[in-house]
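For this view, one protein chain was removed and the others were kept in their places.
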Amino acid sequence: MPLGGILFITIFVIVFGCILLLLASKLGRRVYDPVKFQTYECGIPVQEKKDTKISVKFYLTAILFIIFDIEIIFMYPWATTFKDFILSGQGLYVFVSMMVFIGVFVYGLFWEVKSKALEWD
Amino acid sequence: MGTDVFQIAVNCIKLVIVFLLMVQAVPLLVWLERRGSAFIQNRFGPNRVGPLGLLQLLADAVKFLFKEEFVPANAVKFLYYAAPVAALVPATLAFAAIPLSTPVSVDAFEMFGQTWGPYTFLWQGYEINVGIVYVLGVSSLAAYSILMAGWGSGNKFSLMGALRASSQIISYELALGLSIVGVIMMYGTFNLTEMIAQQQGTLSFQFLGHTITSSWLPNWGIFYQPLGALIFFAATFAESNRLPFDLAEGEAELVAGFHVEYGGFKMLLFFIGEYGHMLVASALMATFFFGGWGIPFVGVAEVQAWAATVVGAGTSASLLTGLVHFMVFTLKLAIFLWIFIHVRWTLPRFRYDQLMELGWKTMLPWALFNTVLTSIIFLIAHS
Amino acid sequence: MSHQLLISTLILSPLIGFLINGLRYKRHSANVAGGVATAAAAISFLSAILIFMELLAMPKEGRQIAVNFFEWMTVASLKINMGFLVDPLNVIMILIITGVGSLIHLFSVSYMHHDEGAAKYFAYLNLFLFNMLVLVLGDNLLVMFVGWEGVGLCSYLLIGFWFKDSDKAAAGMKAFVTNRVGDAAFLLGMFLLFVSFGTLNFQEINNMVPADPTFSWLSPLTLGTLFLFIGATGKSAQIPLYVWLPDAMAGPTPVSALIHAATMVTAGVYMIIRLNPLFLHTPNTMLVIAIIGGLTAVMAASIGLTQWDIKKVLAYSTVSQLGYMFLAVGVGAFTAGLFHLMTHAFFKALMFLGSGSVIHAMHEEQDIRKMGGLKKHMPITHFTFLIGWLAIIGMPPFSGFFSKDEILWLSFHSPLGHPALWALGAVGAVMTAFYMTRLMALTFWGKSRVPQDVHPHESPALMTIPLIVLAILSAFAGWLGVPHVIGAALGHLPNILAEFLSLNIKPIPNLAEANVTTEIILMSVSVGFALISAALAYHMYVRNPELPGKFTEKVKGLHNFVYNKYFVDEAYEGSIIQPLVQTSKSIWFYVDVNFIDKATYWISDIIKGGGSLVRSLQNGNLQTYAMYVAIGLVMTLTFILVR
Amino acid sequence: MLNTDIFTQIGLNHYLFLSAILFVIGMAGVLLRRNAIVLLMSIELMLNAVNISFVAFSKYSGKMEGQIMVFFVMTIAAAEAAVGLALAVTIFKRFREVNIRFFEHLKG
Partner (left out) sequence: MNPEAFLFWFLSIVTVSAGLAVVLLTNPIYAALSLAMTMVGVAAVFVTLNAYFLAGVQLIVYAGAVMVLFVMVLMLFDLKAEIQAFSRGNLSGFLKIGSVAMLGGLIIGAIVMSSNSLLGNNLPDLVVEADGSKQLGKLLFSKYLFGFEALGVLLMVVAVGAVALARSKGGTHAKH
């Protein structure tokens, strides 16, 4: 069971990173300057602005990603077993059922492209 | 993880070594990148510190360590610190699952008045039988560190950079995931070790009941899945935020992306993460399409026989075999890493809309096409 | 399997055509829609031909293709399969339906191409074909009933196709309502048959019919067949339910040709032929059928004498000819009935399409008083119409002669027949010859009475080709069922149709002992009278066009009586519809408004009051709802655990 | 001597308890939090809890069906999250607020 190894290396990496960060924070010299701690905006004073407008495209991308990601995940068990299915004579059946699925997938993708959900400007 | 203390200890040490391997690769790659870019651009690059400037990396590391610690005023402190550490984890976890060489078998031996062994140690962090899914799953966690860094910095620019970077990563993850469906279908397994084992020997495949063999081509995945390999490799560029897809860093628009507010050692950790992704990508490339640790035209048994003549049979021969294969794997890795670097200094950057267009409207459909094509050929070939 | 495929192609291709046209009707141009629909009908026709060949290839005793698609319903002992049966009887029907149907589709492409609702029209037409095929092919009464209702629906939709004209919409409504009366009777008949036999499958019913006839009027089988016959009078426009068919001419002319002449209206005849052993078992019903059929033939023909609308004349002619068919089946001459059904389908479709062609040429003018002399403008239409005319008046050797003559002869000679029935038929035939000649004369011959602003012209090829094909069929189809007198005279020509149908229809028992002389005499009498009557009509309407007016002056009362269709519509209106409307109105007022509505108001008030009490629970807060779910879950779990 | 079997012998019940606890936590989140997005997250938590028990049953009864069901549940959950967040985004655009109190337009 690789779980132990995974846990071990995760914890190790986290501890390692923390130690390094701690070390770096102790070793560096500090000079206090209030301007330095201001948010960096290309040198001009920070403009405090409520409601930063962020394009809705980002969620659209993320939402579409979720949906299509799952569709792709669905292909994985199919891909592993496809050979076995062919050898047991059910290849065409499984192939056709997957093609139906992919057809629906492509239709969805096509719709998104057509409805300009994937256009960035 | 093992049945007794020795095995557990060795496995733990192995994991640490894998991690350190990744960490030490970063300065090397940075050096390579700087010298390489200088070579491409007809400059010298760092050449003062040490022979060929090799000690420059050490100097850089020390400089990083002694940088001033600094937290922006608007930052969310916990996330600001957690992000660089979190950047390390996914790459490490993924890299540890990739088989780097042949397993090493250790004969029974005496130690501390006790008989230990015999053991078989894998030349990898751990073996996972759903390797591909695991690697994909773990590397999809990379988006968190980016988002944490971007939001934790309390800076509009870094938030924007983080969103763009993560959007880009997830967009290309689709093409990436889809491009390997053909690979999975071909090998019929998720297990990376089995994939490598299936790529040994010379090219031979079944077609309509005939077995077709080649006398000189190695049995590598690239010959079965050229389109898949291309899409996969291109997508990994985007996954690891490298040029020509390093929009997150687009200096002109977003100053420097999600790590604007980072400096010193924290920046270095992000670097390690990014180069770690490159390493994982190259290793996966080698594993899926170029026979992993396999040496073309030479079987594992031949190498073992040769090693037995050099150091005598047993543990040491097995170790030597592993080392040889590891070297081959490293060589393959180096080639891909060099391609990464070469591309970075050759191609210009995409615009963001072009990037998204390429991911969704070009690579995703082509990957889908590759999947369908592979399955059709498969269906014809095997029935 | 291949049978299944063939039959599904046959049945489904019009349905698919309907879906294509129906779902996208706004986007299609008339030509595309017509092309799709015609192709669907043609595919259906092709598969019908293939099925026919398959059937021919089978040994004679086993000419049957039964397919069962799925089990439709099972309720107690009632088990209905979505099953279809093809045998010699309905293979003829499907050939007629799809063949004539295809021709009419083709005709419609040109006829309807100006109409904005053309796609809708073709969709309905295809849907009609589908339903008609279901009706004809169904292997049990219920599946048949599905088609029966479906064709009724399509008929309604197509009669009211130009629904913006309220008269036409009303005509559609009239057809539908009249058919409902028949359908109700059909359902009752179906129930009675089910009670008697415990099945609705045709073959099972036909096999279970007792050998000896029932002479009781009240036996369930007599009642059942009577009800079925009333259903048939609705669909096939017989007395007393014929009134809808003349009004149905409000629909587009090809529809009249397809639905109201060639196919749907013959469904009743088909149904009786399909169940012929059962009907033979109940001679009382047969007598009723024969009398009704004969009376309808005469009555409709007499109305046809006086009508001025070209389509109305044809409509009454159709009713009259349907009467002949019923007369035939009523005297047990099922083969003759089917034979006449077939020939009538050809020549009446031909005449309707011809009238469509005329109407098209006359710019939607249907009054024959405004026509005349069209012969020189429309040679092809005239020629084909001429053949139809020859066929319908029973001029040998055209198809109508053979079928009509066989009916007349058998109504005289068959054990169920009677000279009086023959007399009815003969009178009808004479009248038919008269009014058809009148129609020909007023439309094509004589002096032109066409208004100045109308310039008649020959129709395009797309319309004339179906006419020509149908003309050929009307001319020669009669040789399929040569009466054995003539057959014997011409050197033992066999009656192909009767032989082909021998699986379904037993020959009339005393056919062999027929008196040849009687037969020839009767034949000559009816043909002779018909010819005289035709000549009279020619004389009256072509030679001396003023004669008819003088004549009608003399018998004005009678003429008015006939011209107004014996006031049957008015009688129905006064005796049935008005009382019904009045009763409904009073029921509406006393029961609906004063009782049911008030009761529902009370109930709704109670619910409103209760609702306003419970409404506070539904406060729009999702979490409160989730809390209710949680509480419900707790209660359920507690119940399960404690129990 | 305390019987430590309950701690060392991990069986179906342990996983079911874990699942139940996570489920109840998620339910509490749904009932108590006011942020619509946190509500959605709590629902995801509940779904995960159920998935654990599915997989546990799958393992201990030796049937693969449980895992298939988890696969399906994940799909549905992802779809639900996508639609839920799209709704949240739409509502946020309108009201600049994700408090569940603002979504009470369906009250009777």
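Letters A, B, C and D mark the chains as written, and numbering starts fresh at 1 in each.
Going forward, a contact is a pair of C-beta atoms (placed from the backbone, for glycine too) under 8 Å apart; a residue touches a chain by one contact, two chains touch by 3 or more.
Every value quoted in this text rests on a predicted model; they were computed, and no experiment measured them.
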item: Chains shown that the absent chain touches, full complex; value: A, B, C, D
item: Touching the absent chain when the full complex is considered, from B:Ala25, B:Ala75, B:Leu147 or B:Ala281; value: B:Leu147
item: Touch list for subunit B against the chain that is not drawn; value: 1, 79, 128-130, 133-134, 136-138, 140-141, 143-144, 147-148, 150-151, 159, 162-163, 166, 170, 173, 177, 190
item: Interface with the undisplayed chain - residues on subunit A; value: 1-4, 6-7, 52, 54, 56, 58-60, 62-71, 73-74, 76-78, 80-81, 84-85, 90, 94, 97-98, 100-101, 104-105, 107-108, 111-112, 115, 117
item: Contact footprint on subunit D, counting only the chain that is left out; value: 7-10, 12-18, 20-29, 31-35, 37-38, 40-42, 44-45, 48, 51-52, 55-62, 64-65, 67-68, 70-72, 74-79, 81-83, 85-95, 98, 100-102, 105
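One rule holds in what follows: only the chains that are shown with their structure count from here on.
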item: Separation of mean Cα positions, subunit D and subunit A [Å, integer]; value: 21
item: Multi-partner residues of subunit B (each touching 2 or more other chains); value: none
item: Overall pattern in which the protein chains touch one another (line/ring/star/complete/other); value: line
item: All touching chain pairs, where touch follows the definition stated at the start; value: A-B, A-D, C-D
item: Subunit D contact footprint on subunit C (complex, rising order); value: 611, 615, 617-623, 626-627, 630
item: Residue numbers on subunit D that touch subunit C, as the complex places them; value: 27, 30-32, 39, 100-101, 103-108
item: Residues of subunit A that touch subunit B when the two form their complex; value: 1-2, 4-6, 8-10, 12-14, 16-18, 20-21, 23-25, 27-31, 36-42, 52, 54, 57-58, 61-62, 65, 68-69, 72-73, 75-76, 79-84, 86-87, 89, 91-92, 95, 98-99, 102, 105-106, 109, 112-113, 118-121
